[in-house]
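Part of the complex only, each chain left as placed.
Chain naming follows the written order as A, B and C, and within any one chain the residues start at number 1.
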Amino acid sequence: MADTVDFNSDMGESFGPWKMGDDAALLEIVTSANIACGFHAGDPDVMATTMRNAMANNVGIGAHPGFADLQDFGRRRMTLPKERLENLVRYQLGAAIGMAKGLGCKIRHFKLHGAMSNMSAEDGDMARTLYEAALSVDPDIIIMVQATTAQQQVVIDLGCAWAGEIFADRAYNDNGTLVDRSQPGAVIHDAELAGQRILEMVQESAIITVSGKRIPAPIDTICLHGDTAEAVAIAASVKQTLLSGGVELAQFQGRR
Amino acid sequence: MADTVDFNSDMGESFGPWKMGDDAALLEIVTSANIACGFHAGDPDVMATTMRNAMANNVGIGAHPGFADLQDFGRRRMTLPKERLENLVRYQLGAAIGMAKGLGCKIRHFKLHGAMSNMSAEDGDMARTLYEAALSVDPDIIIMVQATTAQQQVVIDLGCAWAGEIFADRAYNDNGTLVDRSQPGAVIHDAELAGQRILEMVQESAIITVSGKRIPAPIDTICLHGDTAEAVAIAASVKQTLLSGGVELAQFQGRR
Amino acid sequence: MADTVDFNSDMGESFGPWKMGDDAALLEIVTSANIACGFHAGDPDVMATTMRNAMANNVGIGAHPGFADLQDFGRRRMTLPKERLENLVRYQLGAAIGMAKGLGCKIRHFKLHGAMSNMSAEDGDMARTLYEAALSVDPDIIIMVQATTAQQQVVIDLGCAWAGEIFADRAYNDNGTLVDRSQPGAVIHDAELAGQRILEMVQESAIITVSGKRIPAPIDTICLHGDTAEAVAIAASVKQTLLSGGVELAQFQGRR
């Protein structure tokens, strides 16, 4: 059983005068922050502020690129040719690295957002294109993957540093995919339930599905979405339950 | 007198389905390309294509950031606080570096675009903010400055690598500033005249003003705007006249 | 003394997935809603939702256009030629009218937003350009002006229907302009104070300045900004105080 696990959240999702999420509160709990890069959310000013706050809280900083789609927050699926996918990743990851370098911090991990992530969790070729593009910009970056999906197989094949992720607030089907948001119980709103469930998964190194099935999984980090009303409460509960169960929160180191 | 001089042009100014400039023709003539970074022009796909073409022509690649202003092409003056100026530069330069690294080339120089350049040519504090932001992302980058302006004094003070630039197609006032575009003769459309005039300036290491006055200037590179109808004709004429006068075109090395 | 006064608030300022303001709560209090038109805030979906909710609350609907500037929420001053100002107004007002017609409601008033309003409150020529553009789209629209400013003189000269507006949460200088937001006391955060002050102004038909000076003013409507933390509390206090003082809230009819 793992002694430590990482706790990550999407952040920096405000845009110009519009605020989203309580980043300040979450930064006191999580160990890794996935920062939007300006295409589906965020802008240069929001990125800088979020990186500064993450640094101040000793939280690991990651680039979190998505499709160019403010209206639908990067959640609309888009089929793009290989080269355009590469360009989207290189541009956004480069921008994040430039911001971080200028501020005196470092982009240590890379996580895909929204539809770009969900499509590549199903499609290994797409995942490979996107991850190779990221590694072409920084070969040492740690790639965060949805555990047990096509993403995971790709990083194993690539031989790069990676971390496996499960979701604190989403139910899983027996085949390891997420229960569709349109189904009852797909999203877990009960903070206590979420904490207990995550502790079990970490202790068993397995995804526990809605039917109770165990799917062995490399659990390096737990994702909490920051844009829900219960985000901070669930984060606090997950952290407390893990600590009570003897699991410390600490940044992942990346496995190969 | 200089044996060589660099010849630069703004490029990669297309956007999505809209084309601007004849980059392919200019890349066969110039030695340095200033590539838009997506805020006033360009997008990730245009950037990648332009970088690939510049590489194929052995043309030096530079980042050319501007204000976030597609409608006015970065030519609208905006007064922004220091931190927002820094964020604009770091984001765009980082994006350009990420794109270049992924494509196997290098961003070797940095040049401000439009109103961001003209404001900082008058305002040393603003120039310093923008250039320090660029150097915080890449301390070795060569900064291209409008020769004899506040920009030049700032790079001397900073002690960084830089190159002095004059314009092939713009008339100069006696104080070294550009004749306002609203005045007759401000923009030079005659290719032969432009070539002869530039050769004289390079031979004398001086800006020659509308009254014939000489202002000593470090002339490392000559700028040709790529978005005018005469751009390619003027570029060819300038190159031919310089060669006839014994001046070779070659990438600047950066002075300190 | 007036028996009734209108109470207006800027609304529909959310954008895509980002929320701003508590429109639902304000719509239960105000009598007129100024709805953003997609250039500085809002989008077609936000506009439709806001119009539907305004209709359901019998609140008068107005178009609230601004400069094309999401990052700075239309608060950045831009100097544009006359024709571009006209185009900005006609496009946004037309869009609002189209949305309203499709939903079965009507745009009855027109109010400028942010920098577009503040610049034209100082510059009668600009106000005239913008208002004539609005009237060219709908000659019967009621134009809401900042009382006693250049805007007011223009609508009187134009002979169109208009309504004079004062601000519930901003202090006034002795010359009738607003105290700059950088000064202490410029923005009134105390709900009770705001209510009492507005009742006095309505009873005296005058703006009361920071020094206590009275500037006679046509007060047809009171503006409350919806994007502050205290917005709903101040709105409720202003309404209650006015009612206690014998002033009913009702939509303005437009004066000429």
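We take it that contacts are C-beta pairs under 8 Å (C-beta built on N, C-alpha and C of every residue); 3 or more make two chains touch, one makes a residue touch a chain.
As the structure is a computational prediction, the values presented were derived from the model and not from experiment.
Engineer: Can you report how many copies the full complex contains, not just the 3 shown in place?
Structural biologist: Full complex, one repeated sequence, 4 copies overall.
One rule holds for everything that comes next: only the chains that are shown with their structure count from here on.
Engineer: Answer with line, ring, star, complete or other to describe the graph linking chains that touch.
Structural biologist: Graph shape here is complete: every pair of chains touches.
Engineer: Quick one: which pair of chains has the most contacts?
Structural biologist: Answer by contact count: the chains A-B.
Engineer: If you average the CA atoms of subunit B and of subunit C, how far apart do the two points sit, in angstrom?
Structural biologist: So the centroids are 45 Å from each other.
Engineer: Using mean C-alpha positions as chain centres, tell me how far subunit A is from subunit B in Å, no decimals.
Structural biologist: Chain centroid spacing, subunit A to subunit B, equals 40 Å.
Engineer: Within the complex, which stretch of subunit A touches subunit B?
Structural biologist: 38, 44-45, 47-48, 83-84, 86-88, 90-99, 101-103, 133, 136-137
Engineer: Can you check the complex and tell me which residues of subunit C touch subunit B?
Structural biologist: Those in contact with subunit B are residues 68, 71, 76, 78.
Engineer: Any idea which subunit A residues touch subunit C in the complex?
Structural biologist: Contact set of subunit A toward subunit C: 14-20, 41, 43, 70-73, 227.
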